[in-house]
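Starting off with a structure, shown below.
As you look at this complex, bear in mind that one protein chain is not there, while each of the others sits in place.
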Amino acid sequence: MDNDDNNTLRSDRTGKISVGRRRFIGAAGVGAVATTVAGCIGGGGDEGFTVGHLAPLENTQGIGSERSAELAAEEINEEGGIRDEDVEIVSANTRSDPSTAQDEASRLINQENVDLLVGTFSSEVSLNIMDMIAENNVPYIVTGSASPAIIENSTGSDYEANKNIFRSGPINSYFQAEAMGGYADYLSDRHGWNTFAYLADDAAWTDPFTNNLPGELESRGYDVVYESELSTGIDDFSTVMNDLESEDPDAVFRFFAHIIATDMLASWHQRQAEFGIEGIHVASMTPDFYELSQETATFETTSQSGAAGTTDITDKTLDFVDAYQSFTEGDDDAPDLPMYMGFNTYDAVYLYREAVEEAGTADYESDLDGIVDAMLGLEYTGTAGEISFYGEGDDYPHDVQEERGENDEITNFPITQWRPGGDLECVYPEQYRTADHVQPEWMG
Amino acid sequence: MSERVRRIGRLRSTVRQTILLPSGRAAARVLSPIDRALRPGANLFNRFLGSYVGEVTGLQLGLLVAALVALATVPMWAPLFVGNYMRTLAVACIWAVFAMGWDIQSGYTGYISFGHSALSATAGYTTALLAVNLSPVPSFWVTIPVSILAALVLGLLIGLPSLRLSGPYFSLVTFVAVLLFYRLTIGFSETLGGENGFQAVEVFTWDFTERYYLMLVPMLLVAAALTVVARSNVGTVLVAIRENERAVSAAGLDPTKFKLWSFALSSITMGIGGVLLAHFGGNVDPATFVVVDRSIEMIAMAVIGGMSSVLGPIGGAFLFVLLRDEILRLWFGHSTRWVMLWLLVLLVLVFARNGLFRWIWHAVGAVGGDRE
Partner (left out) sequence: MLDSLLSILITGAMISALYALIAIGFTMIFGVGGVLNLAHGALIMAGAYVFVILNRDVIWESVALPRLLVFPLAVGAIGLASYGLYAGLVRYIEDDPVITFLATVVVATMTTEIALGIFGDQPYAYTVVRGQASIAGTSVSYNDLAGFALSWIAIGLLWYYITQTDGGRSILAASMSERGAQLTGVDLHSVRTRTWLIAGGLAGLAGIFLGGDQAATPLMWLNPLALAFIIVVIGGIGSIKGSIVAAYLIGYTETLTVSMLGQSFRGILSLVILLVVLFLLPQGLYGREYVHE
């Protein structure tokens, strides 16, 4: 419908409230027209390609992702843009709160008329804005949240209504739990570790771990001696540490995205507790976490898409990290590395370009099916791995496919370890390994 | 009273003498013809509705009608502005309900509650729990009354024993109530969803225009109902309780009965707001409903608008939400926006503690000359 009018609004973004005079008279004269405009807003304009980026910007993950999106836009614009249109990133701060996220997302859709949405860090936020985004048909690529429910509740339950929703990474936490089993095999081979403990955020993304990982470990012949879900507001780990010490596992698998476990790490080093700390700790992906934690992050591991640029997962990985570092030179807020969400967001912007060039249109309002088909046909080599999506009939339609190695183990799930001195090494899986896992120096 | 306070008082009165009064007189000269022109309408209004909602002058009626027309026609003018006004104003409607709900208890009786978000949260969580635990999910017509009833029950549960407390101790109990509610959502995360709450409530609609009216109409109905109550004898007694509770008993009235009335009214209003908020976004979590910040925000709205009036909290809520979500956004990013918002609230608290909208209302009323 009336796209020219929408554009008057949009190109006027810097002028804020000023509105073209012609438009004002027109709309004031025919109120009914204005109402319909409001009803249909949300169409991709024909001028410029706008990417809405959603993430918590108090959080280094969010900032890393935002800068990566900016970088992708700059590079794409140098190469001539997406379908000859300049790419612009409009960034919104979701904080970590579903209501704010909903407000920001609806703003990006209605006010900025974005052509694509990328981002969202916490799974609760993603789950909460999905319905609204599905309603508006804007293509939305999740790049930060791992909960399988994001797919199960959308494309998995009503494919037609939700087919604008994709996830380019990380692999969902159901597959992550399986991958952790493979990692446990490696730890067992290397150190003889056979008893494990399990800790997790009490949050949506860890549900698959809680449901599957202990069973997965036991089926591989290991003992699980302790399982607990911790309140995301936890601020005292002394009880947990006491429990762990008395259960005496060889390693603790802990899955923390909301919890920032500096306190736990400090007490781990102080007590010289006799176990390794493995799994996922999102805060520990921050490049200066080693310093922030006063070096107590040493020996802990975390899985992260892109392996923090320690190794060339694909031939694009290290080029991207270099480009990111020169792009954020002098930018004090930005982390030194793109972090997992940055890798995924950067890939999402590029792969969407590939999809719309393939589809021959970026106009999701008139040809969403064409875009979706092109997305599903992609086999894209990204910075964090080879990306292709599951199709309509699969368990997780539109979710990124896991990659599997020779023994069917999941490989696009690299794990890094902090070493004394603050270096990061990729310790798993084998083909990306830069160094073997080491146990804390006080063990063995 | 200390020397500095007196000095700031002098500053205030100088400002009033040299700037406000003359410019006020100038404005009055311009406005009084409008007031006269509108007076027949006002007389008509006063004759039929005056005894229920209070009398108005011509200009006040003009202002009211203009505000109502502006609210009713939002879908027509909102697209003219760059912004997300359809959503922002719908949010403002919900918060206006909360601010009015707080005010009908705390503003009128002087029993200041610091934990009103516990009441709206009760309604929201009831809705969410019904949606999560029952299958098939009961219709709106069941969940909505049940949720409002739940808010009423909790309101009376807190209110009844607290009646014997006064002053800061009443405020403390309410403050504790909301902290306890928050703690319980974490402690019993299996049932209450924990920090991340529920994403299960069905939203009324994602159509922005329709959704706005679904928030606006209940808000206006609540406002009308509360205005009638506030202008009735009950309202007068409530204010008398604030001024001097002993005098009320001396006059042969039972203050407890009236306080319970105001608590009940307030809880029902909070319940209505809670249900609206739950169906607005579909998410019921501590950050949206429970945390103390939400209580503080509704108090701030009522106070900057003007306590113990119905229009004050509505105006305060719209001002607060518009500033936060639209106006300050034009200049400030992320955290700075909140800092500036709180700074503005602080300025109003210090320099205009009776509230902006109450002041405007009386100033406009004074133009006609027959009122203070």
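We call the chains A and B, going by the order they appear; numbering starts again at 1 in every chain.
Here is the rule we use: contacts are C-beta pairs under 8 Å (C-beta built on N, C-alpha and C of every residue); 3 or more make two chains touch, one makes a residue touch a chain.
Everything numeric in this text was worked out from a predicted model, so none of it was measured.
Asker: Quick one: jot down which shown chains the absent chain touches.
Answerer: A, B
Asker: For the chain left off this view, which of B:28, B:49, B:149 or B:173 is in contact with it?
Answerer: B:173
Asker: So one chain is hidden, and I want to know which residue out of A:158, A:291 or A:395 touches that hidden chain in the complete assembly.
Answerer: From the options A:158, A:291 or A:395, the contact with the absent chain belongs to A:291.
Asker: Given the contact definition stated above, which residue among B:189, B:209, B:227 or B:288 touches the chain not shown here?
Answerer: In the complete complex, the chain left out is touched by residue B:189.
Asker: Which parts of chain A face the unshown chain closely enough to count as touching?
Answerer: 56, 58-60, 202, 230-231, 234-236, 238-240, 242, 260, 262-263, 266-267, 270-271, 283, 286, 288-289, 291-294, 296
Asker: Take the complete complex as the reference. Which residues in chain B touch the chain that isn't displayed?
Answerer: 1-2, 4-5, 8, 112, 114, 161, 164-169, 171-173, 175-176, 179-180, 183-184, 186-187, 189, 293, 296, 299-300, 303, 334-336, 338-339, 342-343, 345-346, 349-350, 353
To be clear about the criterion, only the chains that are shown with their structure count from here on.
Asker: Which whole number of Å gives the spacing of the CA centres of chain A and chain B?
Answerer: So the centre of chain A lies 39 Å away from the centre of chain B.
Asker: Give the list of chain A residues in touch with chain B in this complex.
Answerer: Going by the criterion above, the answer is residues 9, 12-13, 15-17, 19, 23-24, 27-28, 31, 34-35, 37-39, 41, 57-58, 93, 97-99, 102-103, 106-107, 110-111, 124, 127-128, 131-132, 135-136, 202-204, 231-233, 258.
Asker: So in the complex, the part of chain B that touches chain A is made up of which residues?
Answerer: Per the touch definition, chain B meets chain A at residues 73, 75-84, 86-87, 91, 186, 189, 194-197, 199, 203, 206-209, 281-283, 285, 287-288, 325, 330, 333-335.
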